[in-house]
Every structure is written in structure tokens, then in C-alpha cells.
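Questions regarding the structure given below will be posed in turn.
Every protein chain of the complex appears in place save one, which is left out.
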Amino acid sequence: MSETLYVQLLDLACGGLLLTAVLVLWRRELAVIIRVFAVQGAALAALVAVLATREGSAELWAVAVGVLVLRAGVLPHLLRRALAGAGEARRETRPLVNVAASLLAAAVLTLLAYAVSQPLVALSPSAATQAIPVGVTVVLIGFFVLVTRRRALSQLVGFLLMDNGITAVGFLTTAGVGLVVELGVSLDVLLAVLVLQILTSRMRETFGDTDLDELRELRD
Amino acid sequence: MMLLVPVVLPLLGALVYLLFGWRRATAWVSAVSAGLLLAVAVTLAAGVTRSGPRTAMAGLLRADALSAYMLLVIAAVAVLATAATPAFLRTEINAGRATARTGTRHSLLVQLFLAAMTLAVLAANLGVVWVAIEATTIVTAFLVGQRRTRAAVEAAWKYVVICSAGIALALLGTIVLNFASTHAPGAAGLDLAALAAHADGLDPGVTRIAVVLLILGFGTKAGLAPLHAWLPDAHSQAPAPVSALMSGVLLSVAFYAILRVKVIADGALGTGFARAALLVMALTSLALAAALLIGIRDYKRMLAYSSIEHLGLVAFGAALGSPAALAAALLHVLGHGLAKAVLFLGAGQVLQLTGTSRVDGVRGLASRHPALAGCFGLGVLALVGLPPFSLFASELGIARAAFTAGLAWQTGLALVLVLVIGAALVNHTSRMLLGAAHDHPVPAASPVPVVLLAGLMVCAALGIAAGPVPVLLNSATHTLVVTR
Amino acid sequence: MSALGVVGGIAQPVLIVAGSPLLVGVMRQVRARLEGRAGAGVRQPWRDLRKLLRKETITPRGTSEVFRIAPLLLVATSLVVAVVVPFVTTDSAIDPVADLFAVVALLALGAVALALAGLDTGTAFGGMGASREMTILALVEPTLLVAIFALSVRVGSTNLGAIVSSTLHDPARVLSPASLLAAVALIVVIVAETGRLPVDNPSTHLELTMVHEAMVLEYAGPDLALIELASAMRLSVFLGLLANLFLPWGIATAATPAALVVGVLALVVKVGLLGVVLAAGEVFLAKLRLFRVPELLAGSFLLALLAVAASYFLA
Amino acid sequence: MNLAATGLACAVAIGVLTALAALVVPARSAVVGVGTVLSGAAAMLAGCAAMSGVSFVVALPALLPLSGMLFTLDALGGLFVAVTGAVAVAVGVYGISYTRAPDLRARGVQAVLPLFVVAMVLVPAAASAGAFLVCWELMALFSLLLVVAEHRRRPEVASAGRWYAVMTHLGFLSVLIGLMVFVARAGDDSFSALRDSARHLSPLVAGVVFVLALLGFASKAGIVPLHAWLPRAHPEAPSHVSALMSAAMVNLGVYGLVRVGFDLLGGGPVWWWLLVLVLGAVSAVYGILQAAMSTDLKRLLGQSTTENMGLVLVGVGAAGLFASSGNRTLAGLALVAALLHVVGHAAFKTLLFLAAGSVLHATGTRDLDELGGLRPVMPVTTAAFGLGALAASALPPGTAFVSEWLLLQALIHGLPASGVAAAVAMPVAVAAVALTAGLAVATFVKAFGVGFLAKPRSAAAAGAHESPVTMLAGMGIAAVACAVLALAPAVVLPGIEAAARVAGDPAVSGAVTLRLTGVTGALSPVLLGLALIVAVVALAGVVRVVATHRVRREARLWDCGGGPMSPRMEYTATSFAEPLQRVFDDVVQPELDVDVTHHEESRYLVRAVEYRRKVPDRIERRLYQPVLRFVATCGERGRVLATGSVHRYLGYGFYTVCGLLLLLAVTR
Partner (left out) sequence: MLRLWRKIRTVGRVAEPAPLPPATDQPPAAAALAGSVQIRHVDAGSCNGCEVEIGSAFGPVYDGERYGARLVASPRHADALLVTGVVTRNMAEPLRRTFEAVPAPKLVVAVGDCARNCGVFAGAYGVAGAVGDIVPVDLEIAGCPPRPEAIVDGLRKLTGR
């Protein structure tokens, strides 16, 4: 793979990541959000694949496949299952920060991520590290979704966005953090999502709705 | 192989519950496992102080004095919590709030929880530490939501979401640190010992980001501001033995990670950076606990906020960074663990006896259940930092180290906040305990709180004469102090 | 304990015991004359005492030893003061007791005994008298102490003999501001402490205006005689103290008969004059409302404080 | 092991063993009583040995993790150990039967008492900051547990406990900060290291250390404005505990001040001691003024403790002033006066609280307005209280008289040693001491006259009975101590002088007549007492001879010829204090509430008049209420932080992360 192609593919994958993250902020239909999230998973897998091709590492290819299965397949599936039980609450009707402001915030977060990532880029300038700000942006946008979205499901997506961003940063900085850790992280994420999904259904059982802002029983 | 035992032992316990369920014969398995864990921890501590750190599992597990000490803390609190569990579960089952299945799941998850924590303190790799700590969140999520009431589910949700978000930051930090480490001479990866040893080669710009993210992230799990908010909810809703474990050790285990990070930060950035970060977090946590404790209305939440306070104090001690301060902070971890475990277990009994966790709902406890009330009261006095409990010794040590470090104003502020918190604790507790009990003429069967008494006595004994513990503390602080 | 002291220690109490009822008689006579009356004669107080001693003693039911001992203690305190204070001779019979603080405290002890006796009866009047007496005492004592202090500071001693001798040696002191302020303050508190107008009216019959009389309403016979004697003694002791602290001249400094005679005469004259002036003054004054009394005492306290300050600043 | 060390070790060992025994033995009261007595006696022995020059140092590095403990006993410490031990002896004897009451019989309560004594004994023996603080706080803990012992009976106990806990913790923190700042400079926490490093302290640091220590110690001694806990906790504690607290524990505040101010810091500038003196003077006057208005017997005694500690601080402050101007003779005199007052106060306050406990035991009430008429039914208690009241009111031949005389002597002779500071301070101090003396007389006349004499004002008082013999014996011990101190203070003066050497030279000599050394002044309390007794006896004889009508007749009270006097006609403590209250209206600002109910027919016809008067603590209202309100407001506002919204919670983290990242990006 030529240097230019590598960089273009890398940028494409990263662009996909960023775009999907922004789309999550933009859209209100939960089903659409899940679909966007699946696309992001694919983009992440693509990113890993590009890196794997570049490095020529079979191991990394395997990881790419794993990422694809987990993030574009299993997790969206779990989310969809959670949504299926959600009844009519299928829209993120009234986010705490409206869409326009959210998009503006995303822009600011992007700038922030860029500014913050400079030392990382400077440490080892390369095409991959140049893309680190994208990963950080996705993390921050994920956090932002977590903070501003009312539906349990959108929070779940927010958390996963963060995780996608972190994974992206991980792959962009180095070739991962060691296999044991990698596996552990993935397992943890999967389990966390499982737990959250179960909790979502339990919440629905007990509260009837999953507007998180109504969870105010525990307070001082 | 010695190092694998502490991780495997609880897993075996979990296996027992998985296979046989919770019944009369297996009720005490968890306590036995915790007791064995304590024995192993003591042996390990003795070994480590005698012959230095040891590794196992191809360098994945590593035990130095600090790990051994933390293992000791985990085991000690676990013994208290698991010893109180059978009686707790039986009462719950008798009251119809739980079934044997709940018991099985409870015991199983608690054993897994213990395993995750022991793994966290024994792991040689920061990544594994992260995995283990995130695992504790997942394992305890269902323990927090065990009662399945609205409040319990809400608490579990908040717990998982906030902790996962926070710990995700730590993951990002870990990755960034890894990045810095791979580009540093010595290429240590994420091995804690190697990182600490070669910290001065890390790129400061990158390490700064990593350290901030790691401290914030693990700080979440340690109940430090700003991502502390899950703590009062989760601790107040979890069953008493779980609250005891969470408050007594989980927070400290997360803080253990911060301590490890701090060594690296000190090596890479000089002592000022982590100190400033921890000081701000510590003081914010203290202020927050103070502000919220004044008007608290739920006694389990009160204990939870007190945990925020004490972790704040530990963070304050850690921020100082001198050997004396670190030894005091570590001693504080143990003392707080014991006292808080006693209090949460006591609070659980109070809740079972009175049916309410509101401060207003409990009156004249000392008249009705003198032994329980006595333990609860003494526990609160221990938390306030009165001798002979070891929290006094450690707070004294922290204060002394702080003034020696020249942080007069910050320490003054911290102590004033501690005073306010102490006043609030005493105020609320005295309302619960003291006074005549005229509404309940016949006292219900009052449980004899042997476990609570034992915990208090250990805490007091530790405060009077800690025996060999200071030696262990001493060698633990050596691993934490950067001499550069 | 010098010979002079011993002589003084014998002469003074005799003089005070014998003379104080006469002093009261003189004062009553002065008042009577100024009011246009004839008066009962100077010896009338002695006649009253003689008669009271011949009368029956009554113990009201429900009273305790306090009631019975109080009159004795009251007289005893005045007697001890009469023994130790330099009235006739500069030396004191029991020098380590001739301390200003001790003397003031002794006199207060007498008042306390009487107040307790008043409370012991359990009557409304007894309590009322005790309450008022204690209120006045609580304000008088500090003034006394502070005024006395002003005098002792420069002498460097609270020993009465020392103060008197020092004034004898250095007469200019009498005219110092500290001394004058202290004198005025002392006069006010002596008036209050001895229960004279305008603080208390010794001849009132109206219980509600009483202070001293209200406490002793239950006493009869010899007990009453002791109390009457004691109040007369306290008056002469206070006047004697006032006289000798500020105008000690004539006091015997040696144990010769002539000096002693001069000393006795000087004391009689000084105290007698003071008594006359006091009695005459009373004619011109109306009794203050009880709650205006503290203003008077506060004023004297201030004067005394100024005296102390003056003795520090103007020394 | 010398006598001091053995005594102290015995005291501690006996105390701890007694506490353990109390947990298991059925006849706890007696065991605890005897144990406390033995422990106290051992402590007394150790203290006396230390005062006579026997001293020891023992290091216990294994105790108190991270700090280690160091103990020693010098003359200053020995004095306080001895005083504490003596109080414990009286209290122990008294407690044998007093603690048979249901609330006090409990295992825990019984076990804590000897531990409290042990903690108090160890405080003056501590020789390192760590040891001192741990003993100090143990003392606070045990006393707190004892204060709330009777919480079932009265709701005020819990409130008193809260106040006490918070105030004592505040004081502790103040001392802690002060000592730790000091330790940080010295590098080691042993007192000898502190002493050595004091010379190198900058004036600012030394000042900070002193002021903080002063605040902490003043709060323990109940000095205004940190006195708020004292009139709450002392009355609500069981009476024998009140005695221990009021007679022994508050002293340790003085001890701390003397130890830190004179010994460790080695004296200081004039303003330190002026501060001490002013605080002392204000406390003395304010305390006794509150006591004069009080109608609660034990509260009154508590407030009188504030007064007496104020007087002690006046002495300490004067000693400091003199020492800082280099006059060691006067400094010694003033400190001897202060310490003698500490000893005297310990004796008479023990006696008074024990007697008050006896009254409470017999009548169940502390309200002076409901007492009275106890003399015929409780003769011993009445005599004990009377003696205590005499001792407390600075009248001869009373205990406080001697020490106040010494204090005034020191102040008088301050003239030659004066600077401007002394010239201003001394007159004020004298005025305060004098005013205090006057008000104290009124206060104790009220307490004794209204509380014990006259007719019972309630059924409870009428049904009183004398207390058991051990309680009387406890009072007897204290009474003997009072009498000895009043008549022969020379017995304790050598020890006190040894203790006062930290500030000055020996001050007093003589056995029968106390003569000041270095300045003129002499007083003989015993001759004074003898003269009074001789006079009384002689007079009684003369009256017997002269009075011709020998028979004493009993008669009904003169009731103006009307019906029998009812108790409602008696003057009560409230009415007794009313004139004084009017006088000090502007200072105490009583709250008056008069409700007049009229008849329906006409408003000129009054159906009922209800009159309520309360004398609140003004300092408390002005100083504490705003703070408490502020804290409460903070608590109320603080709730906004935890609304239950998960978004808000996550937001905290999000904004912090963004802020920190921005900060990292900007500062590179």
C-alpha cells in the first residue's frame, strides 16, 4: 500500500468516525442512532484494517475482524434488542442541550481535542498520530452525549462512542496495549453494555419509561 | 504461585456458589474464603517485607509491599463483611425481601468482586489494573441493584454509567501513557514497576495528559470529586455487606491505582503536578462532603459522604508525597476501611430493625439496642477521628506531614472542613442514637454485633499499637516515593 | 506583734464597741435637731441595746443554724476588723490580717451572713432584703477593692498599717488625684454599704423600701441587739477607715500613754465629725429608687477605676 | 522506675484494669469506685513526687503508629496530675453509691469513668506533641461518652453532647494546628525538641502557634467566647462526671497554655499575654454574670467554672506580662496565684458539684426555684455546699480568698514593672477581678440561700433525704481539701512554686503567715480564721452572760398575722437575681415576655398575666448563631449539588475534563 493511499484511507476511516459521532448528536430517532453507531463500528474496524495492512500484521487483522464483529455487530444488536422493548419511547425528544447547540459544542470539542492532542502528535509525528485528535474528539462527543441525552439508550450509545474513540486513539497511537489488556478491555466493554442493557430493561419494568432525568429518587 | 492464590481463592468460592447455591452448608464459604485470603495476605506481607517484591504469571502479577498492604486491607474488610453476610441474608430472606437465589447470586458476585479487587492490586500492568477495576463495576452493578426497588435500579444505573464514563477516561489515560512509554527510552510498556523506574524518560507533555485523565478516571472510582456522585447512591442502596466492601476497600483499591500513577507522574513531571491535582481534588471532595453532610437525611448516604471525605483525606495525604504522609494515608485507608465496614454493617442492621434509612426515622436507638447503637456510635467517633481508633493516628500523621510540607493554609482549610463534617456526623448520629425510646416499649430481639465489635477493636488496636504494620507501611512508602 | 500593736488591738475594739452606739446616737440626734425635733438623746442606742439584751430570744420555726449564727458572725467580723485595722495605733495586733483585701472581705462576710439569715427565714421580706443587699454588695465590693487598690498601688502594699504610715510620712499624697478620686468613691460605697441614705433608709417602716431592715425582720432580743450593734460598728469601722486612710494624723505611732490618748481622741473626733457630716447630709437627701442605686454605684466604681488608672499613669 | 514513674504507671494500670473489670464484674459500682480511688491516689502520689523533683522520661515508640509516644513528668505536669488524682479520689468514693442509678449502672458508662481519669492523668505527663494530642483527644472522647450517659432521661443531654463534641473538636483542631506548625519547624514532635527550636521561630510563627494553642486551650477551659459548651455539658453530665470535668479537665486547658506559652515557646511578646489577660478578665466577669442570672444549680456551677478559669487566665496573663518585661519575681507570684487558684478551684468545684449531685439524687431537680428547705433533711450536703460556696466566693476564710489575694498582690506590684501595657492592663484586670469577686458573692449566696435554706419550694424538695454514706464521704474528702487549702495553703505552695518555675522565681514563703518574697505583702489565712472563731466564741459567751432572758422560744414565722407562709411567697432564685439582672440589663439582654389576658367584658379587667424571663447567652447569640445559620445555609445550598440528576453528575465530570484539557492545552 502506498503512502498516499494509506494516508487517504486512514483519513477516510477517521472522517467516518468523526462524521458518525456528529450524526449521533444530530439525529433523534434512536433506531437511526443505533444504525449510525454500527457504521462507526465499521469505520473503526476499517481504521484497524488500514493499520493492519500498513503494518502487515495478521494479528492486527484479526483484531480488525474482532472489532467489526463486536462494534458493528454484537453491540448494535444488543442496542436494537434494548430498543425493541422500549415501546413508543423511540425518539430522543428533548435533549438537555438542543441539537443546534450540540453541534456547536461538537465543533468546540473538536478544537479542544485538537489543541490537547498536540503533544501526542509532536511526540511521534506520523499519519496515524496526526489522526489522534479525531479519536479524542469522538471521546469528548461521546461524553457530551452521555451528559446531554435523556434516553437510557442514547446514554448507552454515548458511552460506546467514548469507547470507540478511546479504541481509535489506542490503535492510532500504537499497535495496541498488549493482548491481555486488549481482550480484557473488550470483554469489559461488552459486559458493561450487557449490564446496562439489563438495567435498561429493569428500569423500564420499574419506571415504565426511561427518561433518565426522572431518576431523581436518590437525592439530598 | 503464591500470587495467584489471592485471585483464585475467591474464584473458587464463586465456583462453589455457582455449583451448590446458597444454603446452610455454603453460607460460611465466603467467610472462610475471606479468612484464607487474610491468611495469605499476611503471609505475603511478611514475605514481601522480608525479601522484596515478587512476580508471577510471566510478569503479569507482581506484589510489592504496597500490593501486599492493599491485599491486607481487602482481606481484613472482606472478613468483616463476609462474616456478617450469613446473618444479613437470613434476615433478608426471613423478611421476604430476598430468596435463596438472591443469596446465591449475592455470594457469587461478592466472591467475583473480591477476585477483581485482588487482581487489581496484584496486577503488574496498568492495563490489567484498569481491566480489574472496571470489572469491579460490572460485578457490583447487580449487587447494588439487588433489591430491585426503584431506588436500587436508579442507583445501579447511575453507578454503572458514571463509573464507566469515569473509568473510560482512565482507559484513555492508560493508552496515552502507553504511547508515551513506547516512545521513551527503556520502553517499559505499561508495567508499573518499569514505568516507575523509567518515568523520567517519559515525554512530559504527553504524560501530563495521561496523568490528568488517569487521576480523574480512577478518582471517579475512588469517590473523589468531580465524578463522585454515584457513590452516595450506590452505597446507600447496596446491601450492607456490599456497601461495606465498596466503601471500605473498593474506593481504596481505586485509590491504589492513583498512587501508582502518582509515582509515575512524580518521576516524569516532578512532584508538583500530581500534588496540585490531588490537592484540588481532595479539597473539593472535602468541601463537597461537608456541604452535603450538613443537611443529610439518610444515614447510609451520610456514611457514603463520609467515605468521600476520607478518600479526600487520603488523597490529601498522598498529595503531600512525603514518606510520612504516604504512610499516614495508607494507614488511613486501612482504618477507614475497618471503621466504614463496621458502620455500614451496623447501618444494615439498623435498617433491618427499623425499616427506614432516614435519620429522622431512627430515634433512641441506644435505648432499644444498646450494643448495636454503641458500636455505631463508636464507629462514627472513629470516623470523626478520635483516638484510640487508628484514624486518629493517621489524621495526625497527615496533618503533621502537611505542615512539614509547608501547606499551612490548605491544611487549615482541610481541617476546618473535617471539623464541619465531624460536627455534622455527630449531630445526625446523636439524633439517631440518643434519647428515650418511648414509642417501642418492647425492644425487638437485639442482635449481638460481634463482627462490629471485632472490627472496632481491630481499628482501635491499630490506633494504639500497630505492631508490625508500620514496617510494612514503611516499605510500601518506599515504592511510592520518588527520589530524583 | 509589737507592743503598740497589742495596745491598739485591745483599745480599738473597746473603743469601737463602746463608741459606735454613741455614734449612732449622735447621728440620730443631729438629724432630730435638723428636723426640728428634740431627739431621744445620744445614749438612746445604748438603752435600746440594754433592753434588747434583756428580752427573749425567738427562733422562728424552720430556720437553721445560719439564722442563729449570723448575728454572732456579723459582730465577730466587725470585731476582728476593729482589732486589726489601724484606728488608734499604726501597728496592728495581728499584722498579717490587717490587709485591705482581707478587711473588705471580712466586712462582706458579715453582710453575707446576714443575707443568708434573711433567706433562711423563707419569708418574702427576708428574701427581698437579701437579694437587694447582695445586689448592692456585688457592686460595692468591686468599688471598694478598686478604690483601695488605688491607694495601695503606690505604697506597694495592701497592708493597712503600711498605707497609713506611708500617708503619714508623705502628707502630700492626700491631695493627689488618685487619692481624691478614691476618697469620693469610698464615701459613696460606705454610704451604700452601711445602709444610709440615699441608698437605704435605716429608719423606714415600710417593708417594700427596706434593704437592711428587711433581712432582720425576724430577729428579736439579744440577736437583734447584736445586729444593731454590728451595724453601728460597721458604720464606725468604715468611717474610721475612711478617716485614717486619708487623714491619718493623730494616730499613735508609739506605745506611750500620751500618744495613745491622742490617738483615741483623734479617732473619736474624726469619726464623730464624719458621722455628723453624714447625718447632716442625710437630711438633705431623699432615698433613691432601688434601681437608681446601681447608677450611683457605677459612678463610684468609675471613679475608683479612674483612681487606679491615675495612680498608674500619674505615678 | 522511680516513685513518679511507678505512681503514674500504677494509676494507668489500675484505671485500665478497673475499666476491664467494670465490663465483667456484677458489682460494678463498688469496683469502679475503688479502682478510681486507687488510680487517683497513685496519680496523686506520682504528681507529688514529680513536684518534689523526682522525674522520669519514658519513650514508647510502639504506641500510636507513625508518631510514637513520649512521657515524662516534671513539676508543672506533676501539679496537674496530682490535682486530677485528688479529684478522682473524691469522685471515686462518691461514685460508689451515686452510680447505682439506672442510667449510670450500665457497663459502658461504668467502664469509661476510670479511663477518663487515666486520660486526664496522662495529658500532663505527655512529652511529645503526638502523645499530648492523643491523650487530649482520649480525654475528650471519654468525657463525651460520660456526658451523654443520661441521655434517656433528658432530651437536653443529647444537645449538650453535640455542643460538647463539636466545641471540643474545634479546640482540638486549633491545638493540633498550632502544635503541628510548631512541630514542622522543629522537625521532631518531642517537647524537648520544640523547646530547643523555640528560639529560632520567627515572631509570626511563634505568634500563630501561641494564638492557635490559646484558642484550643481556652475552649477546653471554657473561656469566653469559646465557653458555649460548658454551661451545657457540665450540668447535663452525671454529677460526679461534672465534678471531674469542671474540677480536673478544664484545668488541663490552663496546663496546656502554661506548657506551650511558658515552657515550650519560652514566653513571648507582651501582646500574647495581654490577649490572655483580656480573655481571662472578660471570661471572669461574663461567666459570673451568667451564673448570677442562672437558676439551674449545676449550670450555675458550670458558669462559675468559666469565671474561675477566667481568673486563672488573668493570673497567667499577668505572669506572662511580667515575664516578658523581665520581672521574674512578679511573674512567679502571678503564676503561683493562678496555679493556687487552679488547685483551690479543683477542691471547691468538686465539693460543689458533688453536693449538687447529692441534691439532684435526692430531689430529682436542679432548678433552684424548686429547691429550698434542704437543711433539715440533708444536713451534711447542706454543710458541704455551704463550705463550697464560701470557698468559691473569695470570702475569708475561704479557699479562693487566698489565691485571689495573691493575684491582687501580683497586680498591685505590677506598677514598678509597668510599661504602657501593664498600666492599661492592670487596672482593668483589677476591676474585673473585683467585679467578679462581688458578683461571685451574690451568686453563691443565691445558690446556697435559695437552694438549701428557707422552705422547700416543691414537693420534690420537701421529700428529699440525705444521700448514702459513700457520697457523703466523697464530699467529705473534698471538704477537707477545701478547708486545708483555705487555712493552710502553705501545704501545697512548695509544689505550686516548683511548677511555677517555668515562668518565674519562687514567690511565697512561710507556713502560718504567707509572706511574699521579693515584694512586700503578707497574709495569714489561719490567723484570720482563728480570729473569727475566737471572736464568735467570745461573743457567744458574752451574750450568754449579758442576756438575762436565757430561754430561746420557738415561734411561728412572722407572717404579718395572716395565714401561714406558703412556699409560693418565698423569694426564688429568679427573683433573687432580678435586681442584678436589671443592673446589667444592657450586658445580658434578657428576653422578657409578658402576656396579659383580659376579660371579655372589659380590657381593664385582667384575667391573667403570664411573665416569662429568659437570660440567653448573648455571646452565643451574637457569635454562634450566625455561624450556625451560615453553616445551615451552606448545607441547604449544598443540596443543589446532589439533585439526583445523572446528567448533572456526569456534567461535573465532563466540564472538569474539558476544563482540565483546556488548561493543559493552554499551559504547555
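Points to keep in mind about this one:
The chains carry the letters A, B, C and D, assigned in the order they are written, with residues numbered from 1 in each.
By our rule, a residue touches a chain if its C-beta (ideal position, glycine included) is under 8 Å from a C-beta of that chain, and two chains touch if they have at least 3 such contacts.
No experiment lies behind these values; they were computed from the predicted model shown.
Considering the complete complex, the chain that is not shown touches C, D. Remark: the omitted chain is touched by one listed residue; of D:556, D:637 or D:668 this is D:556.
Screening C:54, C:68, C:173 or C:287 for touch with the missing chain picks out C:54. Of the candidate positions C:102, C:115, C:146 or C:210, contact with the hidden chain is made by C:210. Although one chain is hidden here, its contacts on subunit C can still be listed: residues 32-41, 44, 47-48, 50-51, 54-58, 204-207, 210, 213, 217-221, 224, 283-284.
Counting over the whole complex, subunit D has residues 549, 553, 555-556, 558-562 touching the chain that is not drawn.
The rule is simple: only the chains that are shown with their structure count from here on.
Averaged C-alpha coordinates put the centre of subunit C at 35 Å from the centre of subunit D.
In whole angstrom, the spacing between the mean C-alpha positions of subunit A and subunit D is 68. Among the residues of subunit B, those in touch with two or more other chains are 157-158, 161, 165, 205, 208-209, 232, 292, 295. Shared interface positions of subunit C, i.e. residues touching 2 or more other chains, are not present.
Screening every pair of chains for touch gives A-B, A-D, B-D, C-D. Across the complex, subunit A is touched by residues 60, 125, 127-128, 130-131, 134-135, 137-138, 141-142, 145, 148-151, 153-158, 160-161, 164-165, 168, 171-172, 174-176, 178-180, 182-183, 189-190, 203, 205-206, 208-209, 232-233, 236-237, 292, 295-298, 301 of subunit B. Subunit D contributes residues 292, 372-373, 375-376, 382, 386, 393-396, 401, 404-405, 408-409, 412-413, 415-416, 418, 422-423, 426-427, 430-431, 433-435, 437-439, 441-442, 445-446, 448-450, 453-455, 513-514, 519-524, 527-528, 531-532, 535-536, 539-540, 543, 546-549, 551-559, 565, 567, 569-572, 575-580, 582-583 to its touches with subunit C in the complex. Residue ranges of subunit B in contact with subunit D, taken from their complex: 157-158, 161-162, 165-166, 169, 205, 208-209, 212-213, 216, 220, 225-227, 229-230, 232, 288, 290-295, 324, 327-328, 331, 364, 366-367, 370, 374, 381, 384, 386-388, 390, 392-394, 396-397, 399-400, 402-404, 406, 408, 411-412, 415-416, 418-420, 422-424, 426-427, 430-431, 434-437, 462-467, 469-470, 473.
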